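Heads up, one of the protein chains got dropped from this complex, but the rest are sitting where they should.
Chain lettering (A and B) follows the sequence in which the chains are written, and residue indices restart at 1 in each chain.
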Amino acid sequence: MNSPWEPKIVAFLCHWCSYAGADLAGVSRIQYPPNIRVVRVPCSGSVDPLYILKALREGADGVLVSGCHPGDCHYLSGNYFARRKFLVLHKLLDLLGLRDRVHFSWVSASEGQRFADVVKAVTEVVRSLGPNPLREGESTCDTP
Amino acid sequence: MTLHDAARKLLEEHKVQGVLGYRKGSLPFRTRPYLFRDPCEIEELVFNPFCGLNLARYLLFLPQGIERVAIVAKGCDGRACVALVRENRLRRENLLILGVPCPGMVDTRKLAEWEGLKEHEVTLRGGEIVIRGVAYPLASFLDASCRRCRYRSPLVYDILVEGGEVPSLPQEDTLRELRSLPEEKRWEFFRKELSRCIRCYACRNACPMCYCKECFAESHKPSFLHPSPTLRDNFVFHIGRAMHLAGRCVECGACERACPLGIPIATLFLAVSDTVREHFAFEAGVDVAAPAPFVTYREDDPNAFIR
Partner (left out) sequence: MRLSGNGVVATREAFLEWLSRGRTFVTETVARRFRLPFPSVPTPKAVLLPQHEALYRFFWARRTWNVHPLPPEGTPILLLAAPCEVKAVTDVLDAVFLGNAPQDPYYATRRKNLILGALGCTFFEATCFCTRVGGHPLSREGADFFALPLSSGVYFEGEGVSGRPLASSEKEELEALVADLEKTAPPPFPEKTPEYLYEAFGCDIWEDIAWGCLNCGACTFLCPTCFCFDLALEGRLRGAMIRTWDSCMFPKFTLHASSHNPRSHPMQRVRQRILHKFSYHPLRKGVFGCVGCGRCVALCPVNWDIREAVERVVSCAL
């Protein structure tokens, strides 16, 4: 109860690249902050913006979506389609003043170190922002 | 041809079974949608600066027996028609677009300061609105979507009625002020506005492009948000809807005019439309043939925002 606040970050990782990248970071014993909660998805193109919004709604302090580098998509073009959706969401959240709550990255299966760096950077940004502002007035759901 | 003549002729010659238009409402300055089926009723058809509703909404809920319908369309209604045809919700050949040039729709809430104002006390003169003999700039009575409107007359039409004079209002960037605020101030603004929402769904139901059989907001499996109008649930509803309307919003502002609480909700949709226009060179309801922005991509789409 009294431990200092730590950001919780939901990470949607594509099965073919970023999830494997996270795996590589693990087997290579590369240290990165334990603040992320990984949700494996088939492709970054399958990440509906509503998933991201729902994660924020459920109290995540930040969201990271990561997929294959452009051109490397297992499904050829999933991440290109994803990029268009994410751009719109990014710009919209920017207008709302919540831009740094949601991050996107491209991490390949061979980039274990890069994955750890991305998580480190995202965790630091979200930590500097403080708790999710959508959680205000939420008290009924906390365990007493 | 005037609007009334055109509409009457269409009904008399049985070119259409109905004309979707506006009729005087039960309160001053209010108009309501009406489906004219009888040529004798046409004299009740009105088109004035208080027809803020987007009639294309009603094309999806026509009563039985109406095969071919004419719609009184200002620029944004016309765009909504095109967008609906593009999305295969309508057949172009069953639709007759009666284009009317639009002077911009006056936000009736802004007339509330004048107590007991009568309809005849308000007239439009060029780019000005005259209220009880005093002229004010029209732009200050229009809401954000009308102030930045690019297409006051429909782009696609079958008949363009004459007589409507379109004042040449400067096109304003209505989001500039908001964008220039620092991040915390922007969130402060949206936090306040989103918290006010009571989730009556008037904005969604007034929207010509919101026709999903089951809205994600009301879906139980999967459930994305709770029905209680808390800030976080309102956030998911409005941002989720803005994402669904990306590249589809026709920027009519009907949502904002429908909102019983006067939340400037169109801001979100206009911002999304700006992004789509700027980066994907697409505008909804402008070209029937252009591919939708999210079923296509370019390898050189913006990438700088991705780590």
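Just so it is clear, a residue touches a chain if its C-beta (ideal position, glycine included) is under 8 Å from a C-beta of that chain, and two chains touch if they have at least 3 such contacts.
As the structure is a computational prediction, the values presented were derived from the model and not from experiment.
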Request  = From the listed residues B:206, B:249, B:263 or B:284, report the one that touches the chain absent from this view.
outcome  = B:206
Remark   = Touching the unshown chain, chain B contributes residues 25-28, 30-35, 53, 57-58, 61, 63, 198-202, 204-206, 218, 226-230, 257-260
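Methods note: only the chains that are shown with their structure count from here on.
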Geometric centre distance via CA averages, chain B-chain A, whole Å = 35
Task = Could you please specify the touching residues of chain A with respect to chain B in the complex?
result = 49-50, 53-54, 56-57, 70-71, 77, 80-81, 83-93, 95-99, 103-106, 118, 121-122, 133-138
Query = In the complex formed with chain A, which residues of chain B make contact?
reply = 175, 178-179, 183-188, 190-191, 216, 224-225, 230-233, 235-236, 239-240, 242-243, 246, 267-268, 271-272, 275-276, 279-280, 293-295, 297-299, 301-303, 305-307
